[in-house]
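Removed: one protein chain of the complex. Kept in place: all other protein chains.
Order as written gives the chain letters A, B and C; numbering starts at 1 within each chain.
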Amino acid sequence: MAFDSPILTDCGDILARFTDVRTTSTRLAAPLTPEDWMLQSMQEASPVKWNLAHTSWFFETFLLQVHDADYEVFHADFCYLFNSYYNQIGKMHPRPDRGLLSRPTSDEVMRYRAHVDEAMTRFIEASSDQELSEIAPLIALGLAHEEQHQELLLTDLKHALSLNPLLPGVYDLPSIKTGNSAPPLSWEQMEGGLCEIGWNGKGFAFDNEGPRHKVYLHPFELANRPVTAGEYIEFIEAGGYENPNFWLSDAWELIKQDEWCAPLYWRKLDGVWREYTLHGERPVNLEAPVCHVSSYEAAAYASWVGTRLPTEFEWEAAASLFPLEGKFLENGAPDAPQPAADGERLTQLFGDVWEWTASPYVAYPGFNPPGGAIGEYNGKFMSGQMVLRGGSCATPKGHMRLSYRNFFPPDARWQFSGFRLARDCG
Amino acid sequence: MAFDSPILTDCGDILARFTDVRTTSTRLAAPLTPEDWMLQSMQEASPVKWNLAHTSWFFETFLLQVHDADYEVFHADFCYLFNSYYNQIGKMHPRPDRGLLSRPTSDEVMRYRAHVDEAMTRFIEASSDQELSEIAPLIALGLAHEEQHQELLLTDLKHALSLNPLLPGVYDLPSIKTGNSAPPLSWEQMEGGLCEIGWNGKGFAFDNEGPRHKVYLHPFELANRPVTAGEYIEFIEAGGYENPNFWLSDAWELIKQDEWCAPLYWRKLDGVWREYTLHGERPVNLEAPVCHVSSYEAAAYASWVGTRLPTEFEWEAAASLFPLEGKFLENGAPDAPQPAADGERLTQLFGDVWEWTASPYVAYPGFNPPGGAIGEYNGKFMSGQMVLRGGSCATPKGHMRLSYRNFFPPDARWQFSGFRLARDCG
Amino acid sequence: MAFDSPILTDCGDILARFTDVRTTSTRLAAPLTPEDWMLQSMQEASPVKWNLAHTSWFFETFLLQVHDADYEVFHADFCYLFNSYYNQIGKMHPRPDRGLLSRPTSDEVMRYRAHVDEAMTRFIEASSDQELSEIAPLIALGLAHEEQHQELLLTDLKHALSLNPLLPGVYDLPSIKTGNSAPPLSWEQMEGGLCEIGWNGKGFAFDNEGPRHKVYLHPFELANRPVTAGEYIEFIEAGGYENPNFWLSDAWELIKQDEWCAPLYWRKLDGVWREYTLHGERPVNLEAPVCHVSSYEAAAYASWVGTRLPTEFEWEAAASLFPLEGKFLENGAPDAPQPAADGERLTQLFGDVWEWTASPYVAYPGFNPPGGAIGEYNGKFMSGQMVLRGGSCATPKGHMRLSYRNFFPPDARWQFSGFRLARDCG
Partner (left out) sequence: MAFDSPILTDCGDILARFTDVRTTSTRLAAPLTPEDWMLQSMQEASPVKWNLAHTSWFFETFLLQVHDADYEVFHADFCYLFNSYYNQIGKMHPRPDRGLLSRPTSDEVMRYRAHVDEAMTRFIEASSDQELSEIAPLIALGLAHEEQHQELLLTDLKHALSLNPLLPGVYDLPSIKTGNSAPPLSWEQMEGGLCEIGWNGKGFAFDNEGPRHKVYLHPFELANRPVTAGEYIEFIEAGGYENPNFWLSDAWELIKQDEWCAPLYWRKLDGVWREYTLHGERPVNLEAPVCHVSSYEAAAYASWVGTRLPTEFEWEAAASLFPLEGKFLENGAPDAPQPAADGERLTQLFGDVWEWTASPYVAYPGFNPPGGAIGEYNGKFMSGQMVLRGGSCATPKGHMRLSYRNFFPPDARWQFSGFRLARDCG
């Protein structure tokens, strides 16, 4: 978290954004049943209810308990129950058991949210300008944190619901113009050279996006759009999952052991590839970017067509030439990436699907996380993960930045993750 | 299931019992939240909601779909979702994933129960005497099955709730006269010789309780009551869990690996042993039978005091001399075994806690399960399990019989399981 | 171990048997390389070298160190390295790591054996008659123990070598008259009633074979010979491994998970079933008893033909009518069970293959193991195992008794285990 220049310091602006973000979370949870709120299908995922409580715990723990002398905690045990991974805050409930918390109930968690919202509102309104400028970075962090959990709420829920043989659709899908074709694959040439990478200092950013620093890039080419589901099916049907030559060694072990043969959530019924989505099961949109693939599958596909994935530096250098536009959560179709539009040289850099890069998630030169428990936010995860860039159809637009670094283990598939090809210049 | 002579063939009697048993299930579930209904904390346990649906599926599958030509299934997928283990019925939902079924919701499952109840009532009322006498055994089986699941609903729920740090109490505990002391341990001498063991043919019984057959017993002595919690604490505090000499080899491996040091649900706080119960956490009742021990712990305690556990034949031969009386589910304290009363030579044979025996669960001579899927009810589990006898405070009284054989793996602790000592005669 | 009346108390007799048994062990190990002596392919199995050392450790620990004041231990660390499971003797080397003991080398272990043999010989020769009669039971136990390990040496070695793609044959197979046909299956009727079971007090026996006691048996019939490999192939080819109806629930889970489809060591090449043996791979002898099946497979086959396995009491009652004759280790073909001979009413009760019974391995009434570490020999394993009877082609003949109870978990297949059918009388 970079705290130098948070975007909002005006009381009204802060309150408006606070209300907006907090309301979005509950709006996402509203169509679901109390039973849906309980689901935890793997250790890496958390229940909706836990997500809703944990994001409130964040404000309670890092803001209200520290800065608001009058604050009364809602429930003494929640500090333990809803701490995610902050060792400096104290012991925490075991991650795999989050789905066993039938109590507190959904209603209690909603009361907890209301309690925190009220306290935060009162606290913000009562703060002087001076005080506001001091806590604004923490509020910005809390809201960015909550936006992260909005996307996780959706991906975690999707994973759990996908295991229900009833394949429930829980969100309406707005009527979207279908039948679009993705433009043909083309290559945008990039010159490389010394580039500035990382957060430019304007507005809020996570600590892992800085410091801004120079990187030398060799000339490269980037595909105009992500690989489509239709293109990926060609890989499947050419036996891609049966040929070790395309796969990293770890990947090959994994796909044999877990019998992977297609993206997560896909199955072939009567000759047609279908995918489970939060809008129900439906035929795969062949023209849309392939989604729910691991970085292993992304790299294998790239190898199959004789290309590679871009590094995160290549991606950022290219994306810096384009405006931050795309289909995000606000689009109202949180589980429906769309085909690329025609016309631009590089499209869909932002929104629709996260793009796996070839870059392991490590610190930028000079990286120095803040002290205290907040310092655990990002830095301690810089091991064994890969960077994804650009956001997805489930990312709130206000959450996205050019310098944003998302990260997941290379075998993770339950995020809205696709990929774009790169290649070296001749 | 022994079908020769089910206890009820009168339409009114059948309906009354049907209503009674079915209502008991929903009455047990009523104080719980929809979130509580979802909990599954281990593969061996099932959610409340699943228990409620599965018992309805049993009537639907084995009665209505087979015998009622007019019956319309409630939901086509429920046959898959709520089949427990009947391979002959078809494929089934994976057992460990039962806790991931947020859909159907609690409300839908209650509608499912109502649908089956209505259909069963209509069907019973419309049956001729001749037809009734044919289906009465199956109804008796379905109701015995549901009664089994009433106890499992409680034990499975208890296991899951015990993992919630809030240690929720979900049932009121009726005010019970406390302060009772268990009578001192004494020994009842039994002559042995050739005994008749197994179901006597009167009323309903499971298939595994027969055929009735002769067993030769050597003279033995049986303790007047189960071992109490207070006595068991002496074993703990004498280092019982640290000394391999008292333990079977498998048991010793297990207790070292899982770091067992007391019965399940116990912890020592400020020098006092406390136990989690469905009525909330409370101090262990030292005079009540120890509960939630495995057969390994029962055998280790017996070894420590130089005795042994009785065989199921010894238990049945002794218990046949006493009336079937004790504290059962109807007592209203489904998680509170009580101290033995004074006076009787052998007390608490029935109710309060199940008693582990020294007998592996195997077929009686001449055992022959019925054909078809119903034959999978008991026989296929005759491997690796031990017999428990007598029922517990969570067993419906109407479910208990002298010949009743409950069975669980030797390391199981989440049932209401205690034990009684035996020894050879001089 | 029953100590009342060991068979040998004469010094010369004892020495002769001591030498004979000890020599047999080294004779079995002689054709093998130092590398073969190292092999440990699973936790349950031990290397040849460890077997040879552990049997010497047994004499050193229970005899020489206790009774021979002059004895000097060969190596201080061997007490730790070669203790198998005697907690009362002290800590021990972890079982799964036995295959990692390259040191002591084979030569050192042979020197250890020689050291113990010399000390034992000197000690026996120096003992008075009075002293001899006191230690004779312990010597008998040590020799019985070593004979057990002779068979284990072969079964453990076979398991490890079978995993070597070279499928090495390590023992010559004496030319045995082949082409024998097994006699047709027939049934011997047994009356049952009150029978005496267990060790009759003559000669040496393990503690678990007593006390001798009465058991009531219902009339039953026993097959004239074990099920043959050819008969078992019919079960395989009728889809026995694909039909859950024949299998215990635990067994069905296991065979699906581990993809069992035939006895251990079998594979079908060019339409012919072949089996790996210590004499090399060869076609399955269709007329010989099927071997290397688990009790699960035995029970499934029995279920498929509408029969069952005998209890160990039925087996012993029937076998008591026949002399203890059969093909044992002395036959010189330790991995080649032979077809049954014609003529007898019940054949192959002893030797060729161990016969799984339907009896879990539990204590006989009044069982009371001896005090001290020796008491750990048998009793602590009375959990989760099944009894086998009669010995095999790899059992030393002098080791076998009518009352002998071998025991292994129901899924064990690496012993020379087959089975014989039983059924209830009409």
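Just a few scattered comments:
We adopt the following convention: a contact is a pair of C-beta atoms (placed from the backbone, for glycine too) under 8 Å apart; a residue touches a chain by one contact, two chains touch by 3 or more.
In this text the structure is predicted, and so the values were computed from the model without any measurement.
Put simply, the hidden chain is in touch with A, C once you look at the whole complex. Between the chain not shown and the residues C:D10, C:D77, C:E253 or C:D342, the one that touches is C:D77.
The omitted chain makes contact with just one of the residues C:L39, C:L217 or C:A358: C:L39. When the full complex is taken into account, the listed residue touching the unshown chain is C:H93, out of C:H67, C:H93, C:R122 or C:R423. Residues of chain A in touch with the missing chain: 85, 87-88, 194, 213-216, 218, 244-245, 247-252, 296, 308, 358-360, 362-363, 365-366, 380-384, 410, 424.
Looking at chain C, the residues touching the absent chain are 33-39, 41, 49, 77, 80-81, 93, 97, 99-106, 160-161, 163-166, 168.
The criterion applied here is as follows: only the chains that are shown with their structure count from here on.
Here the chain at the heart of the structure, going by C-alpha means, is B. With centres taken as mean Cα positions, chain C sits 38 Å from chain B.
Between chain A and chain B the centroid-to-centroid distance comes to 47 Å (mean Cα coordinates, whole Å).
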